[in-house]
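Note that one protein chain of the assembly has been removed; the remaining protein chains are unaltered in position.
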Amino acid sequence: MLLEVRDLHVEFRTRDGVAKAVNGVNYSVDEGETLAVLGESGSGKSVTAQAVMGILDTPPGKITGGEILFRGKDLLKFKEDERRKVRGAEMAMIFQDALSSLNPVLSVGDQLGEMFIVHRGMSRKDARTKAVELMDRVRIPGAAQRVRDYPHQFSGGMRQRIMIAMALALEPALIIADEPTTALDVTVQAQVMDLLAELQRELHMGLILITHDLGVVADVADKIAVMYAGRIVESAPVHDIYKAPAHPYTRGLLDSIPRLDQKGQELYAIKGLPPNLMHIPPGCAFNPRCPMAQDVCRTDEPELYEVDQHRGSACHFWRECLNG
Amino acid sequence: MPEQPFEPERAIAGTGMGGPMDLATSEAETLEKTPGGPEGTGPSGKPHSLWSDAWRDLRRNPVFIISALVILFLVVISLWPSLIASGNPLKCDLAKAQEGSQPGHPFGYDGQGCDVYTRTVYGTRTSVTVGVLATLGVAIFGSVLGGLAGFFGGVWDSILSRLTDIFFAIPVVLGGLVLLSVVTSNTVWPVIGFMVLLGWPQISRIARGSVITAKQNDYVQAARALGASNSRLLLRHITPNAVAPVIVVATIALGTYISLEATLSYLGVGLKPPTVSWGIDISAASQYIRNAPHMLLWPAGALAITVLAFIMLGDAVRDALDPKLR
């Protein structure tokens, strides 16, 4: 297994209290596989990814438990310089906003070349050649001329491709993409997701796609983990989840999105709001908003029940949910 | 049009991604109390504006408390110097010139035989008055000019910007030496006038930037779409949201104006006797540093403490009003 996250716990200590951002998350990705981590703001999906990459802001954040096994070795036990070697060479991350993730005062060629100079000890000239190669690979037209341009001279979609190029430079085994296309127009989104899928196939990489967009997930993912209040509430192969969700939150999300191919009546709306991570409701975190909540939901936190060999659902009443 | 620059709603605080704190706490309570309640049960708890939040933070900041107390003390003795100094600062006895500390005269005597302690205490009034009035003048004049330029833009903005550049280019102390040396009046007004004349560009630039930022917010557009007049936009929407940086800079500037007055007086072009000023005293005492350091020490020390207090206050106010921490 390429990456395995086991029982991860992350807290944020602020002057007003402790926010429990990640509360016992387990997921795994293999080579060539795409895992989509689905959730809304505050679900903990981005924090988990940052913890895996090792870029969590450590005060105020703090990993308080769990293991992150990369090719069987626990990254949390690595020293910082060992971790840094893994980061970039074996594991890379793509962020939502390419404009603020790219250094505005360095040319694109310099930034891409830096990866090779630092990690592979290449000369500046060789690194520049590699940079042009990369830009070609992510299909930026006129790469040889544009390698000297600065980030702001590219459009949003192009910048995102440059970020992908940076992430792929050292041909990592795992890529984590955190909302890579949320800020992009839909046609550009399609181009970027296509590119990502193609490169993943070519390099046989593992891909963790973090998003809130159920449409993008359906297009790209092999399996899905749905997160809510720092926990995984459902995990399943992609086809199973859309046909028959086994958790009321997943069902609620699926019912509440308007669909291109349907003109419906009133949309189902999950009532209420996501919980405050400093005061997560006891029992099942979703219970105040759940249409199926019973007394046991308010007292007992559900474990991830096994729905079948590949599916799990953290709901006491997953059977009822599955049957509609 | 930007490509969807706005982030999805972040309803949770403390995840390092920001978000309304109050909503978070009170909403959780509401959700727990009424799990079946209608959407929009909203925040519980008392209403509090951003100003009251800032005040609450300020109250807890030790830097603020200390500087505020010092300033309060200074203001009180500027108004009623006789509370702690019984003598007359202008009543001097040449026979006692340069004598050191004695019972009843803790700071000793200066070159003219005047009581240093009394002069230092009375000097507070001058410094605080000049500082406060200069700052008020600069703040009002600068904000109005800069704010209007930022709001209306266009040709007036260009003209003001060029004007600001010109005034910024004038070196303050040199300008003071030149302009104030021709002034014969004995009052504080020429000095204050001069400081306003050269000080307004700094505030005007800040006000202009602040107004331009505030103007870009959707709530200003919303008010315009409702039919709000320019004066309503400026008074109700722009000013309350643009005023914070001006307050911060003005508070810090107060300290620098006090020290500027002392500098000008030291150079002989600021205030003149019989006005009691620390600058004058420092100037007169500078030749006697070796023999009678007490003459310099006390007014200089008082000056330093006063300026420090105002700068600290400005720092604390800036931290409290910093939108990034909101």
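Every chain is named by a letter (A and B) in the order it is written, and numbering of its residues begins at 1.
Here, a contact is a pair of C-beta atoms (placed from the backbone, for glycine too) under 8 Å apart; a residue touches a chain by one contact, two chains touch by 3 or more.
Everything that follows uses one rule, which is that contacts and distances are computed from a predicted model.
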Should one name the undisplayed chain from "MaoC family dehydratase N-terminal domain-containing protein", "Dipeptide ABC transporter ATP-binding protein", "4-hydroxyphenylacetate decarboxylase" or "AIM24 family protein" using UniProt, the answer is "Dipeptide ABC transporter ATP-binding protein"
Checked against the full complex, the residue among A:81, A:261 or A:295 that touches the missing chain is A:261
In the whole complex, of B:240, B:273 or B:301, the residue touching the missing chain would be B:240
Touch assignment to the omitted chain, from A:52, A:131, A:214 or A:246, lands on A:214
Per the whole complex, from A:157, A:172, A:206 or A:230 the residue touching the absent chain is A:157
For chain B, residues touching the missing partner are 1-4, 6-11, 20, 22-23, 26-27, 38-43, 45, 47-51, 155, 158-159, 162, 217-219, 221-228, 232, 236-237, 240-241, 326
Contacts from chain A to the absent chain lie at residues 40-41, 141, 155-158, 185-191, 193-194, 212-219, 221, 238-239, 242, 252-254, 256-264, 266-271, 273-274
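The working rule: only the chains that are shown with their structure count from here on.
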Rounded to the nearest Å, the gap separating the Cα centres of chain A and chain B is 47
